[in-house]
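Only one protein chain is missing; all other protein chains are in place.
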Amino acid sequence: MSPKLSDLMSLDNAVFRAYLFYSAVLILKMLLMAPLTARWRYAKKIFISPEDTKLAKGGKSGIQDPDIERVRRAHLNDLENIPIFFVAAFGYLMTNPAPFIAIMLMRLFTLARIAHTIVYAVIVIPQPARAIAWFLGYFITIYMGVISLLTFLV
Amino acid sequence: MSPKLSDLMSLDNAVFRAYLFYSAVLILKMLLMAPLTARWRYAKKIFISPEDTKLAKGGKSGIQDPDIERVRRAHLNDLENIPIFFVAAFGYLMTNPAPFIAIMLMRLFTLARIAHTIVYAVIVIPQPARAIAWFLGYFITIYMGVISLLTFLV
Partner (left out) sequence: MSPKLSDLMSLDNAVFRAYLFYSAVLILKMLLMAPLTARWRYAKKIFISPEDTKLAKGGKSGIQDPDIERVRRAHLNDLENIPIFFVAAFGYLMTNPAPFIAIMLMRLFTLARIAHTIVYAVIVIPQPARAIAWFLGYFITIYMGVISLLTFLV
C-alpha cells in the first residue's frame, strides 16, 4: 500500500508547504547572484560582452577579474547543486518521510547554501568554511537521492 | 482553508496546462542552444575537446572564439534563469493565483527568454535590448518567488 499522493502533495501538509517555502527562498537567493556580479562589473567597468561596455564610461569586456570570477564561481556552484536539490527533495517527499526530519533537512540545506554564498562571494572566509557549507548541502541531497532510489527501485 | 491541490494541479485547470505548455516551449528553446553552438564550431572548426577535432578537417580545440563564446554565454544565462523559473512558477501555481495574471506572466517570461536568446546570440542588437529582455524574465521570477515565500511562510 502506497501512501496517498493527495496527502503528500497537499497544501495542508506542513512538509509540502515547507518544500514550497524553502524552494522560494533558494530561488530568491540564486537570483541575487546576478546583481552581486553586476555590482562588481559596474565597479570595475569590466563587462561580459562587447556591446555592454557602454553601460559604464570606459567599460571593457573580455577581461578576467578575480572578484567578478569569484561571484561567478559561486553562481555556478549554485547551478550545480540547487536545481537538482529541488528534484531530489520532491522525490524524497514522495517517500513519505517523517515531517520533523524532512523539514529539518530542507531548512539545513537552505541555510548551508546561503552560508556557502556568503563565505564564497560576499565576505571571503578561509577554508574549510566554504567546504563545510558545501558538504552539508551535498550530503543532504545525496541522502534524499538514496532514499528515493531505494524506495522507488523497481 | 487551503485551496484543493487536486484543483490546482489538474489537467482541466487552464493555468496548469499553460504551465506545462510554456515549460515545453522553454525546454525546446534551451535545447536549441546546442545546435546553435555546434553551427559555429563547425563553421570555425574550433571544438571543445581534443577528441572532437576530427569532426571537421583541420579542426582545433581549446581556442576561445568570440562568436562561439557568445552563444555559450547565452546558454549559461539560460541555465541561470530558466530551471529555477520552472520551480518558481510551480510554487506560484500552488498559491492559487488569478488565472489571467498567471498565464500572462508565464507567457511574458517565455517571450522574454526567446527575445534574450535572439538579441544575444542570433542577431546581436545593441544594449539595452538584452538587458530589457533579461530584466523582464528576472522580475517575473522574483515576483513568483516572493508570492510563494509569503504564502508558504510558516
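Think of it as A and B in the order they're written, each chain with its own count starting at 1.
Just so we're on the same page, contacts are C-beta pairs under 8 Å (C-beta built on N, C-alpha and C of every residue); 3 or more make two chains touch, one makes a residue touch a chain.
Everything quoted here is computed from the prediction, not taken from an experiment.
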item	value
From A:94, A:118 or A:136, residue that would touch the chain that is not displayed	A:94
Residue, one of B:79, B:118 or B:131, that touches the chain absent here	B:79
On subunit A, residues whose C-beta touches the chain left out of the figure	2-3, 5-6, 9, 66, 70, 73, 79-80, 83-84, 87-88, 91, 94, 120, 124, 126-127, 130-131, 138, 141-142, 145-146, 148-149, 151-154
Subunit B, residues in touch with the chain not shown (by the definition above)	6, 9-12, 14, 17-18, 20-21, 23-25, 27-28, 30-31, 33-34, 48-52, 54-55, 75, 79, 82-83, 86
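Just so we're on the same page, only the chains that are shown with their structure count from here on.
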item	value
Interchain centroid distance [CA atoms averaged], subunit A/subunit B, Å	17
